[in-house]
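Removed from the display is one protein chain of the complex; every other protein chain stays in position.
Chain naming follows the written order as A, B and C, and within any one chain the residues start at number 1.
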Amino acid sequence: MDGFGVTFAFWVLTGVTLVAALGVLLSRNLLHAVLFLILTFVGMAGYFVLLSADFLGMAQVLIYVGAIAVLVLFAVLLTPRAGRDNGETRMFLPALLLCGTLLAVILFVITDTNWAVSEEPATVSAAGLGEALLSRWVLPFELASVLLTVALVGSIMLVRSREEEAEDPR
Amino acid sequence: MSGIIKSEPFTLNIGPQHPSTHGVFRIKVKVDGERIVDAEMVMGYLHRAMEKLAEERTYTQNIPFTDRTDYLASMSNNLGYVLAVEKLAGIGVPDRGNAIRVIMAELQRIASHCMAVGAFTNDTGAWQTPVMWCFRERERVLDLFEMTSGARLTCNYMRIGGVAFDLPREFEPATRKLLADLPGFIDEIEGLLVGNEIFLARTRGVGMLSAETATNFSLSGPMLRGSGIAWDIRKADPYCGYEKYDFQIPIGYQGDAFDRFIVRLEEMRQSVKIVQQALDALPGGPHSTHVPLALRPPAGEAYARVEGPRGELGYYVVSDEGPSPYRFHIRPPSFINLSALKEMTVGGTVADAIVVLGSIDIVVGEIDR
Amino acid sequence: MPAFLITNNWYDFRDLGNLSGKLLDLLDDALPFGVVYVIAALLGFVASFVIFVLPSQLFVGVYGERKLIGRIQSRYGPNRVGPFGLLQPIADAIKLMQKEALTPTSADRALMYLAPIVFVAPCVLLFAVIPFGPNMVFADIPVAIVYFLAVSSIPVLTTFMAGWSHNNKYSLFGAMRVVAMTISYELPLVLGMLGVVLFTATLGLQSTVLWQKEMDIWLVFLQPLAFAIFFLGASAELNRTPTDIAEAESEIVAGYLTEYSGMKWGLFYGMDIGYAIAAAAFGVTVFLGGWTFFGLEKWVPPWLIFIGKTYLFYFLFIWTRGTLPRLRIDQLMTFAWKFMLPIALLNLVIVATERMFWVEEKADDSIVYAFALINIIAAAAAIYGWSRALGYRPENTPQKARLVSEAGGFVPVDAHGEGSK
Partner (left out) sequence: MTPGLEHFLTVGAILFCLGLTIALSKRNAIGVLMGIEIMLNAVNLTLLSFARFGVGHGPVAGQAFVVFIITVAAAEAAVALALAVSVYRNRDTIDVDKLNLLRS
């Protein structure tokens, strides 16, 4: 990984992503927070592409921006105006302190550790990833799909109203 | 979407400035999600105090007013009014005058239904195509009106005792050509829309009105016939010699927006039939009797009704032997048809409300007078 | 292949990609490192967007669409400005720029300004992966299909931003509808594309085209169901007329565009057409053989074939817009979940079986023709059968009103659906 383009992209992405994440933390309007969150996701997709995980970058945009963010927007809209406040609880300062400490520890670990970095940065094609998912990781893959099905059914059951349940054919 | 989430119902103003209210008319709907829980009609944005103004003008001077109530069916309105005055004053009309009146009223019905069908499909979202096709045919009817009366929209053609002018020589061939073309056009519209799945999905079962409700609301015209009630003033209480013509009353099946639509299409076919017969048997003679300009009918009251394109169009005139009516009242069909709007919209979605409004075929000039 | 035909020389005008590639190579030698990326990006932008998309938007999207719709509606369409009204789009643009862009007092100003601008960016990005010719593709990335689907899901958020920011109830309706609709239509769209990907075993667009060229068959014959799903899903996501419920001018005034005016509205309008052209280009590339035409691409510049096909595909959008009424939102959602999703899953099963057979039996490549036949029959059967199963009974719909000769009371509907005389 070298070249001016990659470096430039990295710093731009860092700026965008961190500012967007800060925006999620600081904006008082929940909808603005969601839009900042989307920007964070897009920045993340950029990082994934930088790390030569093209397919995952695209999947990130498709799933997070196209589906999860829309889902969050939907939930925001379904809760009325009173629920669109993005204020903090009084745990804000303690949380900030805790996270600051955690960040310091992690940063120390990152800088202090002598990472075993391989000389030749590795890349995986989408085909290779698919191959791995369906051979070596097939059990977790199936489990994940089961989890998705369970989540689907569960969330449908959760949001059904009593009237709708009453309408069910027995 | 509604019902799942506990939501705050909010009020949505459809109109007065809205692409689909066909004029300045307003519905205040309370919606829960997209579902309408309450609807309130607000009208009067186009009120011109016509009924009061008419008390200051002579009987003949009032005819142009009737043009401007239902501006899409000025001939029918003229006819209703002059029938009422003739009944009040006991004036007879020559055969030719009656035949011309029938021709004009039926042509007007075709023109008005063209507009109704077109605007209705526009409300279902067909992007202007049917409306333009309908306008194309309506233009030809309006050309005929221009030929005879000099005006296209507000014709002011009927007179007490007959019609204003005799038919011009070029009227008959032009009308025959139009009559030859119209069935094809109606088939075309039918082929375009009745076989269209999306159109069916949007109109079938929307704005259902049972026969009982329809009669209770005292609806008339295609609204009533769409609910399966065979009622047509041309048959039930014939005027202008309608009993001489052979035609049938189209009625619907279950009283939804689609039924009103096919009833209107069929009515256009029947109108073509009537015009054909009237034109074939057009009697000679004068087109009008002489009526004094300052008409002073004997004291009394008269109510005359015609089957307008939108339903029973009634005129009620009271005379106190003066030169102008003592009381002048209109029974506008779309005003009364509109009263069933709430019945039809509550429980549906906003999109349905628009379709229902289109299927009523309102003319705001007539509602507000 | 004769030698004078497809070459890789820069002067081979049948593929302008050679020329630009040569140019960039020269520049790379001459200029400091990295600058060539910027120039390549600019060149790609100018080539694909300024030369192709913008004129297409103006003269196919605005002029052509208005003219065609005019003819469909038996009127003339624009014919005043310039010869045959050709300058109408430019006059429109000038008018839009002059107009004041109003902002409601209670609007969320930042979002309202941002939305049209953000709306433009994905449209430009979409054209990066579309192959116009053998070498005329700006970024031939290996996951182009996923890229296209991913980027095309961004404008929905912009639409939502636009609708929400106005603080207008109609706009909010539009925003809600567009969000609900996208969740529903993304799924069958992706599942449909999955069938295509399974057949071609590649995620790249250029390689999809090459696969079709090699097999001498277009994917629309192999994947009729996926094509239908793509067309319907795309027109839903593009807010084209049978499904333009987010704008729905007869219901919610103009949906998310209600409060926009001037060039802000103009950006939305123009980019809507841009997205439609992008969808058409994508559909042509994936389903209709892209720049190939069964050997004709040797004689005619491939990019001309491609552009012609794109315009023909776009004509489908215009045609549906001119003919069909609009669905209601719940019907649209029902259609997505109850009809398109099962059909897409069925398509996936069929494709997987066929692909399995193909690979396991090491069948000859000509087996694709058999697959095409099977799939077309299966598609027709699936659509017919599933719609019957869902209760679609066209023969029960009355076509004409009942006729009665005498006025009377209520006429009940009898068994034959006829009124008593």
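The rule is short, and it goes like this: contacts are C-beta pairs under 8 Å (C-beta built on N, C-alpha and C of every residue); 3 or more make two chains touch, one makes a residue touch a chain.
Predicted model only: the values in this text are computed from it and were never measured.
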*Spell out the interface residues on chain A facing the chain that's missing from view.*
1-3, 6-7, 10, 14, 17-18, 21-22, 24-25, 30, 33-34, 37, 40-41, 44, 47-48, 50-53, 56, 59-60, 63-64, 67-68, 71-72, 74-76, 78-79, 82-83, 85-89, 91-92, 94-96, 98-100, 102-103, 106-107, 110-111, 115-118, 121-124, 128-129, 132-133, 136-137, 140-141, 144-145, 147-148, 150-152, 154-156, 158-159, 161
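Here is the rule we go by: only the chains that are shown with their structure count from here on.
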*Roughly how far is chain A from chain C, going centre to centre by Cα mean, in whole Å?*
29
*With chain centres defined as C-alpha means, what is the inter-centre distance between chain A and chain B in Å?*
60
*Interchain centroid distance [CA atoms averaged], chain B/chain C, Å*: 42
*asked:* If a residue has to touch 2 or more other chains to count, which residues of chain B qualify?
replied: none
*Sites on chain C at which at least two other chains make contact*: 180
*If you look only at chain C, which of its residues touch chain A in the complex?*
33-34, 37, 111, 141-143, 146-147, 149-151, 153-154, 156-157, 160-161, 164, 175-176, 179-180, 182-183, 186, 190, 203
_chain B - residues contacting chain C, complex_ = 1, 10, 12, 18-20, 34, 121-129, 132-133, 136, 190, 192-202, 204, 211, 225, 227-232, 235-236, 248-254, 259, 262-263, 265-266, 349-352, 354
*Hey, which residues of chain C end up touching chain B in the complex?*
69, 72-75, 169-170, 173, 180, 241-242, 244-245, 248-253, 321-331, 394, 397-413, 417, 419
